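Got a structure here, written out as C-alpha cells. Questions coming.
Removed from the display is one protein chain of the complex; every other protein chain stays in position.
Labels run A, B and C following the written order; every chain starts at residue 1.
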Amino acid sequence: MVHTYNHNVHYYETDKMGVTHHSNYIRFMEETRIDFMERIGYGYYRMEEEGVGSPVMAITCDYKKPSTYPDIVTVELQVLEMRPLKISFCYTMKVGETVVCTATSLHCFIDSDGRPVKYQERYPELAEKLREYLKA
Amino acid sequence: MVHTYNHNVHYYETDKMGVTHHSNYIRFMEETRIDFMERIGYGYYRMEEEGVGSPVMAITCDYKKPSTYPDIVTVELQVLEMRPLKISFCYTMKVGETVVCTATSLHCFIDSDGRPVKYQERYPELAEKLREYLKA
Amino acid sequence: MVHTYNHNVHYYETDKMGVTHHSNYIRFMEETRIDFMERIGYGYYRMEEEGVGSPVMAITCDYKKPSTYPDIVTVELQVLEMRPLKISFCYTMKVGETVVCTATSLHCFIDSDGRPVKYQERYPELAEKLREYLKA
Partner (left out) sequence: MVHTYNHNVHYYETDKMGVTHHSNYIRFMEETRIDFMERIGYGYYRMEEEGVGSPVMAITCDYKKPSTYPDIVTVELQVLEMRPLKISFCYTMKVGETVVCTATSLHCFIDSDGRPVKYQERYPELAEKLREYLKA
C-alpha cells in the first residue's frame, strides 16, 4: 500500500529562482510521515502518551524537477525497510504526473529516557500496519 | 542609545518576487531583541535561570522598500515604552542608508507559573539598562 | 461576508517554547489572502496575466493565546477598508472557539512598471466582490 498526502506549495516556500526552495521538501516529508502515522492509528498524541519519540536519523533527497507556487505536491510514502531498532521510509513527490523529488528518511524509536525501542516487539499492531506499506 | 544588529539576508529568505519574504523581518526583530538582551546582561540562559519568559504580545511592521539576498539588513533597536507590566521596542531596519522596514513589538514578562512580572521592581538593574535605550 | 481558511499547524512551525512561532501567523495570513483572491476570481495567474502585483505595505498582529501542533488554525478574513490606492484586510485566527490572534494587513496594487493602480476603477468587478466582504 501507498500513503498519499497533498501539500499546496505556498508563496513563501518559493525562492528568488522562482521555485520551491529545496529545504522545504524535507518539511513536506515530515508532514506526510506525521499524516501517515495518524492514519495508521499511531499519531502524535498516542505516541506522546506512550512516551515514545521517533527522531530523524538521516535524510536523502533527489531533486528531479522544480515545483513552485501554486503547485500541489503529491507525496507518496512507503515503508522502505524495517529493522529491529530502525525504520526507513521512501517518498515520491509529484506535481501531476511529473516526479519532482524522491527521498528517504531513517528513524529510530526512543523512550522517554532516550533508550532505543524495539518497536516491532513493543507495538506488534503498529508493526503489522507498517508492513502493509512495505515497498515491494 | 541604540542597539545595532546585522542580519545577512539568506538566499532561502527570498521569495519568487526576488525579495526578502515579508514574514522574515519578524524573525530579524527577534534576532535583534535576543542579541540586545544578551548585550545588556539579561540573555537567554539568565532569564531561563530566573524562570522568566517574555512572550511577544503584538507586532507592527511597515515595509518601506524591498531587500534581498545578499543584502545586509542593519537593525537598530530602541526601547519605545516601559510600563509596569509591559515593554515595547521599536526597530529601524536599513540596507546601507535606505530604510527598508520600521517595526514595533510589545512584550510582557511572565514567571514560570505564567503570572505577569513587574520587571522594573523585580529587576531594577535590568530596568536601568533598558532606560538607557529609551527612545527620546 | 467572511472568508474562512484552515491552516493545520505543522510540527516544524513550533519553537522550543512548544508553541507556533509568532512569525508563522504572518504566513497564515498570506495563505488566507491568496486563497481569498482565488475564491473571488482574482487569483495568482489572473493577476500575473494582468501584470498586477499587490505587495504588503504593513502588518499588525496581536497575539492573544498560543497555538501549537497539531492545532487547526481557522482564519477569518474580511476587508477592513478600501481606499483609492490601498486596501486593508483584517484577520481573526481561532483554534476551535478560542481567538489566538487578530491581525491586519495593508496592500496596494502596482502594475508591471511599479506604478500604483486605482484598482476600483480598473477592476470594477473585483471592487464589487471585495465590498461584499467589507467589515460592517
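One rule holds for everything that comes next: a contact is a pair of C-beta atoms (placed from the backbone, for glycine too) under 8 Å apart; a residue touches a chain by one contact, two chains touch by 3 or more.
Just so we're clear, the structure is a prediction, and the values are computed from it rather than from any experiment.
Undergrad: Can you tell me which of A:N6, A:S23 or A:T98 touches the chain that was removed from the display?
TA: Touches the omitted chain: A:S23.
Undergrad: Would you indicate which residue among A:G41, A:P55 or A:P124 is in contact with the undisplayed chain?
TA: Only one of A:G41, A:P55 or A:P124 touches the chain omitted from view, namely A:P55.
Undergrad: Check each of C:D15, C:D62 or C:E76 against the chain that is not shown and name the one that touches it.
TA: Final answer for the missing-chain contact: C:D15.
Undergrad: Determine and list the subunit A residues touching the chain excluded from the picture.
TA: Per the touch rule, subunit A residues meeting the hidden chain are 17, 22-24, 26-27, 30, 53, 55-63.
Undergrad: Could I get the residues of subunit C that touch the absent chain, sorted low to high?
TA: 11-12, 14-19, 21, 23, 68-69
Undergrad: For subunit B, which residues touch the unseen chain?
TA: Subunit B touches the missing chain through residues 10-12, 27, 30-31, 34, 43-44, 69-70.
The working rule: only the chains that are shown with their structure count from here on.
Undergrad: Name the most central chain, where centre means the mean of Cα atoms.
TA: Answer by centroid distance: C.
Undergrad: Which whole number of Å gives the spacing of the CA centres of subunit A and subunit C?
TA: 30
Undergrad: Using mean C-alpha positions as chain centres, tell me how far subunit A is from subunit B in Å, no decimals.
TA: 35
Undergrad: Please set out, as single numbers or ranges, the residues of subunit B touching at least two other chains.
TA: 17, 23
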